[in-house]
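A single structure is presented below for examination.
In this view, the complex is presented without one of its protein chains, the others remaining in place.
== chain A ==
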Amino acid sequence: MEKRAHFSGWTLPLLLILPQMAITVIFFYLPASQAIWQSFLREDAFGLASEFVGLENYAALFEQPEYYRAMITTVIFSTLVAFFSLAVALLLATQADKNIRGGHAFKTLLIWPYAVAPAIAGVLWMFMFHPTLGTLGRPLNVMGFNWNPMLDGTDAMILLVLSATWKHVSYNFLFFLAGLQAIPKSVIEAGAIDGAGPVRRFWTIVFPLLSPTTFFLLVVTIVYVFFETFGIIDAVTGGGPAGQTTTLVYKVYADGRSGGDLGLSAAQSVILMVIVIALTAIQFRYVERKVQY
């Protein structure tokens, strides 16, 4: 069957794509081009005048040790969150894929965290692990662990990884579950007859067949950690203590809003934009073509 629609004139098709185009232009291209333009400007302290400075903002950025530190923080943060959110989601999905009592409720409950707003998720975890008020943070200290995410950078990072992972497991879980369900049952059964135990079956049959899903989720998760964890960071640590949990995205906000240096902030946005474009390109190139088979 011919799936393409045929239009006789130009008016209707243009009208149909107009809302989508308007949204894209107003909310994506306009701010993006403004950011690019802004990254070449320097504003005075009161925001009354601005002058064109060329690449000076970029040059200043790459001279900042804080910028490199934010980069390293981002890499550590995203590696940890990507690893844990993928691993936990895969573990849960393989369990949910079995015929278990109450499996449906289990699946539904697992999806809930995805519906929680990032800032709320952050606040939730912050209270739970608050060193003196938290239902979990206080017992930790009572038990003798020196737990204080407000003072200790490592503790703060652990807390962020926990909350960001918790929130993203749902998403990865859904995709892994769908991926697992797409593997024909008879292939697994053939593996069982071929003498592979459950663990070997998983690593030699299931996992390779899931690799397109895994790769897709890896890219999506990295994008998530880079950009969407802003709300969590802002609610839990505010980039601290002493900038130790300031990621690239959080630094854009911190330099622009709090620091008032719009040009420098814009230059960082542009770099992030380049990163996300590269990630998307990788995804299109490899995921669309399927990875393994």
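In this section, a contact is a pair of C-beta atoms (placed from the backbone, for glycine too) under 8 Å apart; a residue touches a chain by one contact, two chains touch by 3 or more; residues count from 1.
Definition applied: contacts and distances are computed from a predicted model.
S.K.: What is the protein name, per UniProt, of the chain that does not appear here: "Cell wall polymerase", "C-type cytochrome", "sn-glycerol 3-phosphate transport system ATP-binding protein" or "3' terminal RNA ribose 2'-O-methyltransferase Hen1"?
M.R.: So, among "Cell wall polymerase", "C-type cytochrome", "sn-glycerol 3-phosphate transport system ATP-binding protein" or "3' terminal RNA ribose 2'-O-methyltransferase Hen1", the name matching the hidden chain's UniProt entry is "sn-glycerol 3-phosphate transport system ATP-binding protein".
S.K.: Just to verify: which one of A:Ala35, A:Leu124, A:Ile205 or A:Leu272 makes contact with the chain not shown?
M.R.: Only one listed residue reaches the unshown chain, and that is A:Ile205.
S.K.: Among A:Gly9, A:Pro65 or A:Gly195, which residue is in touch with the absent chain?
M.R.: A:Gly195
S.K.: Any idea which of A:Val187, A:Ala242 or A:Val274 touches the chain not displayed?
M.R.: Of all options in A:Val187, A:Ala242 or A:Val274, contact with the hidden chain holds for A:Val187.
S.K.: Could you list which residues of chain A touch the chain missing from the display?
M.R.: Within chain A, the residues touching the omitted chain are 184, 186-187, 189-197, 200, 204-205, 208-209, 292-293.
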